[in-house]
Structure formats: structure tokens, C-alpha cells
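One protein chain is absent from this view; the other protein chains keep their places.
Moving on to chain A:
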Amino acid sequence: MSSQKYQVLNLYKTLLYMGREYPLGYPYFRDRCHKAFARNRTETDVQTIDQMIKRGEFVVKEIEALYRLKKYRTLRKRYYKHELEPDTDSTA
């Protein structure tokens, strides 16, 4: 059972790694991510920290979904425009 410190550091590293592709830019993401973690640096209650880690893991899943959806929608718009505009004449 890994220590909470290890879990938190891992979470931070994972988020920064994912932040590289953030649409608003890595500096924006890194800044907010750092602030979010720094804000809670004095927390000591094990249960609360556990909840925060779970929240962080949830955010990781949300970001993953965001990227996936963005990519799918962009590709669909680029290559399958005729599907999105069924009434217009397509010159695929």
C-alpha cells in the first residue's frame, strides 16, 4: 500500500504529463495544477487527503475524456462533414 505522499506525487506527475496537450497551453495548466496542489499542502487528515487524491484521479479521467472527444469531433468535422450537414450537397 503506497504512501499518500507517493500517491500525491504520482498524481501530480500524471496531471503535468497530461497537461502538455491542454488546449489553453501547458503554462496555463501547470500554473493552475500547481496552485491547486499548493493550496492543500498543509492538509494532514488522512481521510481528507484520500478524498483529494480520488478527486485528482477523477480529474485525470475527465481530461482524458476531453482529449478523446476533442480529437474525435475534430476528425469527424474534417473527414465526415457530409454526415454533420445532411441537407447540404457533399463533394466528398
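For the reader, a short list of remarks on this structure follows.
Here is the rule we use: a contact is a pair of C-beta atoms (placed from the backbone, for glycine too) under 8 Å apart; a residue touches a chain by one contact, two chains touch by 3 or more; residues count from 1.
Operating definition for what follows: contacts and distances are computed from a predicted model.
Remark: of the listed names "Electron transfer flavoprotein subunit beta", "Sodium/hydrogen exchanger", "Phospholipid-transporting ATPase" or "BBSome complex member BBS5 PH domain-containing protein", the one matching the undisplayed chain in UniProt is "Electron transfer flavoprotein subunit beta".
Mapped onto chain A, the footprint of the missing chain covers residues 13-14, 17-18, 21, 23, 64, 67-68, 70-72, 74-76, 78-80, 92.
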